[in-house]
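Only one protein chain is missing from this complex, and each of the others stays in its spot.
So that you can tell them apart, the chains are marked A, B and C in the order they are listed, and the count of residues begins at 1 in each.
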Amino acid sequence: MENRKGVILNIGPVHPATHGVLRLIADLEGDTIENIKVDIGFLHRGKEKLAEMRYFSNYYPIVDKLDYVSALQMEILFGSVVEKAAGITLPPRAVYIRMIMAEIQRIMSHLVFIGSFGMDVGNYTGFIWAFREREELMTIVESVSGGRLAPMYICNGGTFYDLPENFNQALTPVLDDIEKKINKDYRALFNDNNIFVMRTKGVGVINKSTVIENGITGPNMRAAGIKRDLRRDEPYLAYESMDFEIPTEESGDSYSRFIIRIKEIIESIKIIRQALKNIPTGPYKTSVPWLLKIPEKQTFVRQEVSKGEMAMYMVTNGGLTPYRLKIRSPTFFSLKMLEKILKGSKIADIVAVVASLDPVMGEVDR
Amino acid sequence: MNLESEEKNAADEFSYPGLGDVIFMKAEKFIETVLNWGRGWSLWPVTFGTSCCAIEMMTFGATKVDADRMGVLFVGDSPRQSDLILVSGTITKKMARRLINVYEQMPSPKYVVAVGACNISGGLYHDSYNTIAGIDRIMQVDVHIPGCPPRPEQFQDAVKVLRELIQKNKIERYDKRTS
Amino acid sequence: MTSELVEKLKSGLKGNITVISDDGVNDVVVLSDKKLIKSAAELIKGTHDILFMLTIVDRNPNFELNYLFSNYRNKNIIILRVNITQDDYKIDTVSKVFPSADWEEREAYDLFGIEFKGHPDLRRILLPEDWPGHPLRKDFEVTDDVRNWTGLDLKF
Partner (left out) sequence: MFSYVYGVLSRFFSAPADLIVTLIVMLLVPLTLVAIIPVIIGWVDRKYGARIQSRWGPTYVGPFGILQNVADVIKLIGKRVITTNVDRLSYSFVPIALTAASFLIVVLIPWGAPGLYILDIPYNLLFIYVLMAVSPLLILLAGWSENNKYSIIGGFRGATQIATYELTLIITILSVAMLSGSYNISDIVASQKHLWYVVYLPITFLMFVVAGYAVIERDPFDIPEATQELLAGWKIEYSGLRYGMFLLSDYIKMFALSMLTVYLFFGGWNGPLLPAFAWFWIKTIIAMMILLTPRWVYPRLRIDQLVKFGWNWMLPLSILNLLVVGAVLLV
């Protein structure tokens, strides 16, 4: 970068559009990006070290803050790792409760995506609307778990509480409302909005080879045309008995990444409706001692969370705490590619592309 | 005898404020009251959102609570145009200098709200190697919001508390004159 | 398919491997020598697309590296386990073969201090350049000094 003519612009870590604390160092020539570097780690809170200091049951609140917009999915993932290592089987009702909560959380996470994507391309109304719909679901999560962003609902061997009475009656109208609004209001504000399409179509194209090269997973991968979803390919909770589609798009640009998430919300609503119909009665947890001892073992579990394939690799040595817990975050892999796909685009595209990848820095930096 | 004369001298030296002084003092106080009224009702924040609390901060700006009602306008503009820094989220050691940097760029009068358990005592990460256990270690905080993360309504409450402090002129900053 | 890969690895690496479990989906292959990692990665490249994750376990004083490879076509996973001993914490990079290993190796360098020979851009990724020590090692203790340090003196 010695003989440059332009400006080096430092975007972030405190910037309205960097979704927390992502830092991008752009080498500019006028309004065009010559070169860009990604700097992460501003939210590195040492969660993997903290896992070695916490009991298995006491690590859940920290797991919540991994991907804080889909905290329940993180809890479910960690719960599955512990249960697989300790050989605990879940009662069928707990499986269904977990699946319903995971899908609710997926919708909420995608709504945050829609909102922040809208705001980042300059549409403040989209942000407010998405958060309005999210708040309705948040009320449901609150009534189930007592918490909002960090619900602390999953425990070893099931869930802390059973679903409340009238859960079905409370959830169904909310789902109907969201489905209606996505098909009408959001379509008017985003899909049929010429300027929105102009800003996002053909911007930040990630093709199949880039996906495979960087190990990108989740909606960003499906937007590039690879049909893969761990819920279908490697079913974990009760997903194999559910009937749902895996939406894919071909172009791999920011617009298709947006469309994928819109479609996934609809599929999640479908899953929740089926699960509500088929949910078995019975106990919602098996009793597991609070202080769990897991023998020497290496356990690997991966699940499809809202950002992609998240995995945990837990090494235990017979103690009360994990000996080592490695967390694989999906966005950690997709951020690297920004250096490649942003070259030659305009400053305004940085914002649109970063938002379309839906990074959550809590999960990237861990 | 000695004591009496001293008292007498003190009485002689004490002078009542003249009419001009009174008017000046009253006017100064009035101007200060008006300014503080404006400051209390127009708190534009720097959204220093680093982690989980940032999402609740965004909810605070969205429909349910609507920060705009009490004059908290999320302009998202530069620190130069902001009065309030909402430090929402864990501050890591890599971030600490950036926080101070942003804070120093804000023109005074400026106020600091520390959001969440992480910024009060370290919270969940009190024994982590890379976080700052409470931002009181590096800056002066006016209002703390407890919770992990706090509810949006608590943000509203914090703004109310801060406004009352401002309007009663109870905020003393040690760096009042520096910037 | 993976057991085919195990056979391929066995022949390609002249038997310098031990297979722990062979259930067809979740193989753990232990390499006897860390110099073999590059050729092993090249053999795996044919059937697996990405380095899914790289888990490092501190078996004080040795390190155990678990390379977990995955692909986009099926649910096959292979775990390649290498031990590096305390004489030097160095190993060949696989980021030339699997580009997705780039940031994972930087993270391992950052948090454990393992040097990856031939890595194109081996800098710290999560912590600042002048952060002292490698925190995820077992001998790094979170003392009060570490906790009370505000990090304001960090340059980077």
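What we mean here is this: a residue touches a chain if its C-beta (ideal position, glycine included) is under 8 Å from a C-beta of that chain, and two chains touch if they have at least 3 such contacts.
Predicted model only: the values in this text are computed from it and were never measured.
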item	value
Where the missing chain makes contact, among the chains that are shown	A, B
Residue of A:Ser57, A:Asn193, A:Ser251 or A:Asn317 in touch with the missing chain, whole complex considered	A:Asn193
Subunit A residues that touch the omitted chain in the full complex	7-10, 15-17, 28, 30-31, 118-125, 128-129, 132, 189, 193, 195-196, 198-199, 346-351
Sites on subunit B contacted by the missing partner chain, in the whole complex	34-35, 37-42, 62-63, 66, 68-71, 73, 75-78, 80-81, 83, 105, 107-109, 179
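Simple rule for what comes next: only the chains that are shown with their structure count from here on.
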item	value
Chain-level touch network, classified as line, ring, star, complete or other	complete
Selected interface, A-B versus A-C, where C-beta contact pairs are more numerous	A-B
Chain whose averaged C-alpha position falls nearest the assembly-wide average	A
Cα-centroid distance, subunit B relative to subunit C, in whole angstrom	47
Residues of subunit B whose C-beta touches two or more other chains	92, 94, 127-130
Contacts with 2+ other chains: residues of subunit C	127-128, 135, 142
In the complex with subunit C, residue positions of subunit A that touch it	40-41, 44, 46, 48-49, 53, 211-215, 221, 226, 228, 233-234, 298, 300, 302, 309, 311, 313, 315, 323-324, 326, 328, 332-333, 336, 365-366
Footprint of subunit A on subunit B - complex, ascending	46-52, 54-56, 58-59, 61-64, 76, 89-90, 92, 94-95, 98, 102, 124-125, 127-131, 148-149, 151
Residues of subunit B defined as touching subunit C within the complex	92-94, 96-97, 100, 122, 126-130, 132-133, 137-138
